[in-house]
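With one protein chain held back, the other chains of the complex are shown just where they sit.
On to subunit A.
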């Protein structure tokens, strides 16, 4: 336990404190920069890379290959090389189908290119041309899933906002949580766009799961904030901002631990996925989740809590208390500690 628990103690008592609320301008600037980068970055790169299910594309299926290599990678390399010999920028994706079949997905090709690629594949895998079927996939499934994903996103946001407002008995927590959630989704998507990861239906599943996780994390921290700010009451020696900041510090160890624990299994999928499987459902889900969990944990602390504090600080009661406290402190000559929150004018 040692160091980390001691660290936790200090955070709990306030012996050690990070000014999450106090330095919020810095965090807002960081958030703004990241959001702008997430919007501009993918645009500079030329937009998001969508999987074949979204953009449509050509698909080749080679069946009954007699001498198919046992090694998946070798087959992939051969197929990729074959396709790229014919059409340089076809960006083929190869999967094995059964024991003796291969599926190659490419960009949508012209008719001439399609027959050329089919012939090349037949030659490369030593099968009669009749065993290579060529077809192309319409983008309608991707459109289907996009429509329902967006619908699910909107409905969830509305419902979650209502549920949180009811649970916390203040809409301001809801607003702060939703803002940080939107922040998470934009940045996760941005990371995808900037690094050029392919957006597949599986990645979309990951995105949607982030919604639940990000809010889960925020609710846990907000629960502690509510507890602190309610318990402190009028006789508190802390300003509202300081109460919020203390709560965030007190839950910091928990935030780190839950974040790490949530990310570990996802990281394991990612590692196995990247090392063994190549692209696929597991890797795609894990990738967006992994990014989302890290950002979701970060944003609760650095975005959601400061925003909530800011939303409440200007309420007349709280403002009055803050002024009174600061005045008392000044009189007593107590140096302001814990969190320096600029009293709102």
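Definition applied: a contact is a pair of C-beta atoms (placed from the backbone, for glycine too) under 8 Å apart; a residue touches a chain by one contact, two chains touch by 3 or more; residues count from 1.
Just so it is clear, contacts and distances are computed from a predicted model.
*Asks:* Leaving aside the chains on screen, match the unshown one to its UniProt name from "Cytochrome c oxidase subunit 1", "(2Fe-2S) ferredoxin domain-containing protein", "Autoinducer 2 import system permease protein LsrD" or "Protein translocase subunit SecD".
*Replies:* Going by UniProt, the chain not displayed is called "Protein translocase subunit SecD".
*Asks:* Which one, A:151, A:169 or A:320, makes contact with the chain that was left out?
*Replies:* A:151
*Asks:* Have a look at A:78, A:116, A:165 or A:208 and name the one touching the chain we're not showing.
*Replies:* In the complete complex, the chain left out is touched by residue A:208.
*Asks:* Using the touch definition from the top, which of A:49, A:160 or A:176 touches the missing chain?
*Replies:* Only one listed residue reaches the unshown chain, and that is A:160.
*Asks:* Among A:104, A:266, A:301 or A:318, which residue is in touch with the absent chain?
*Replies:* A:266
*Asks:* Which parts of subunit A are in contact with the chain that was left out?
*Replies:* 1-2, 4-6, 8-10, 12-17, 53, 95-99, 101, 135-138, 140-141, 144-145, 148-149, 151-152, 155-156, 159-160, 163-164, 167, 201-202, 204-205, 208-209, 211-213, 215-217, 219-220, 223-224, 227, 237-238, 246, 250-251, 253-254, 257-258, 260-269, 271-273, 276-277, 280-282, 285-286, 289, 332-334, 337-338
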